[in-house]
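One protein chain is absent from this view; the other protein chains keep their places.
Entry: chain A
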Amino acid sequence: MIGGLFIYNHKGEVLISRVYRDDIGRNAVDAFRVNVIHARQQVRSPVTNIARTSFFHVKRSNIWLAAVTKQNVNAAMVFEFLYKMCDVMASYFGKISEENIKNNFVLIYELLDEILDFGYPQNSETGALKTFITQQGIKGQFQTKEEQSQITSQVTGQIGWRREGIKYRRNELFLDVLESVNLLMSPQGQVLSAHVSGRVVMKSYLSGMPECKFGMNDKIVIDKAGKGGVTNEAGKSDLGGGGSTSGKQSIAIDDCTFNQCVRLSKFDSERSISFIPPDGDYELMRYRTTKDIILPFRVIPLVREVGRTKLEVKVVIKSNFKPSLLAQKIEVRIPTPLNTSGVQVICMKGKAKYKASENAIVWKIKRMAGMKESQISAEIELLPTNDKKKWARPPISMNFEVPFAPSGLKVRYLKVFESKLNYSDHDVVKWVRYIGRSGIYETRC
């Protein structure tokens, strides 16, 4: 198991050091600094073995978090734990920075004592932790017996992510379908790989211990329902109006993973998503699709080398969705060679600029409706070099945001049942939003 956990600043100075196991000595702190943080070359692996001691590290801005062990630990668990640790810290004091860590070092030690025991991760749900560890020191002295046992039963309980007795005057639910669409396209316009990785992010402000059921246009469910004759729950949907472009009825989901509140065995047997939600913000599920993806933009590059000192670049982008919808924050990034001396750009729409420090022409368009196209052309002057190595021509990448789900996913329903309190599904105010963003959206040129 984890033998120790260290947090360093960018210079390699220790901010937090907590050792859980006797086999980890003080010298481990220095070993990591010397061999990884101060190492000359780029980090070649997130797992480093130094003198039979293994170090796992992740970096958040310029803060290093390192877990140390001398045993054959579950490596995936260690990384998951480090990410979780970051989440917990962020939810307590915001951004993970040297300043914030120093300001909260007592709190961090308390957390580390609670969520890692002898190197074994324990309950690390912030909802539960915040009931008894706070930035103002530990609660506990003045608690009543009931409060204490409520805390312990929540920390160890089946529903560790939600406490009893939550009350809201207005029961509200916010549901965001956030998708990032990834594309790798050849210069000829052939899709080399494309997938959507999506997340369903919720904010729930619900009283009591509500039981929720979430439904979407999952092909397997729809097909099953179609066969069984039990039709059109979809038709009744009051949530499906996200405004996707195609009339596609259902989508094939390659794989999905769920927040720990979702009953996995029920999903496995019935493919229904039911859960008791955490209070506040959380990510309900992640999913991935690869079939029938709507690619919101097509990039058509044309690069011509004119002699040894000049390049001509022309890039056309075409938007491919309903004309009534608007894409925003569009940015096209055209890489330029290292020996670029000057660039002239002409674009039909938006603003384009050559950024020497980033070796790229950045073309920004604020808004663009569907089924439109726009074009940029640039002349790049090159300094003559005797470098034999050819320019690697990195791909042209794109960023954008569109108000629909490129996977075609639609929310069919989200029902809330709370039998003990007197509010029903109809009393809950629900908000649904679809946002599609570019992930790694690249076209080779």
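We adopt the following convention: a contact is a pair of C-beta atoms (placed from the backbone, for glycine too) under 8 Å apart; a residue touches a chain by one contact, two chains touch by 3 or more; residues count from 1.
In the analysis below, contacts and distances are computed from a predicted model.
The subunit not displayed here is recorded in UniProt as "AP complex subunit beta", chosen from "ORM1-like protein 2 isoform X1", "U3 small nucleolar ribonucleoprotein protein MPP10", "AP complex subunit beta" or "Coatomer subunit zeta". Residue in contact with the omitted chain (choice from A:Phe32, A:Phe258 or A:Trp363): A:Phe258.
The chain not shown here is touched by just one of A:Arg44, A:Arg169 or A:His426, and that residue is A:Arg44.
Note on the undisplayed chain: of the listed residues A:Tyr109, A:Phe417 or A:Trp431, the one touching it is A:Tyr109. Against the chain not displayed here, chain A makes contact via residues 1, 13-17, 19-23, 26, 29, 42-47, 49, 52, 54, 56-58, 69-77, 79-83, 102-103, 105-106, 109-110, 113, 117-118, 120-125, 132, 136-138, 140-141, 143, 145, 148-149, 151-153, 155-158, 160, 184, 186, 192-193, 195, 197, 254-260, 263-265, 267-268, 283, 285-286, 288, 388-390, 392-395, 397, 440, 442, 444.
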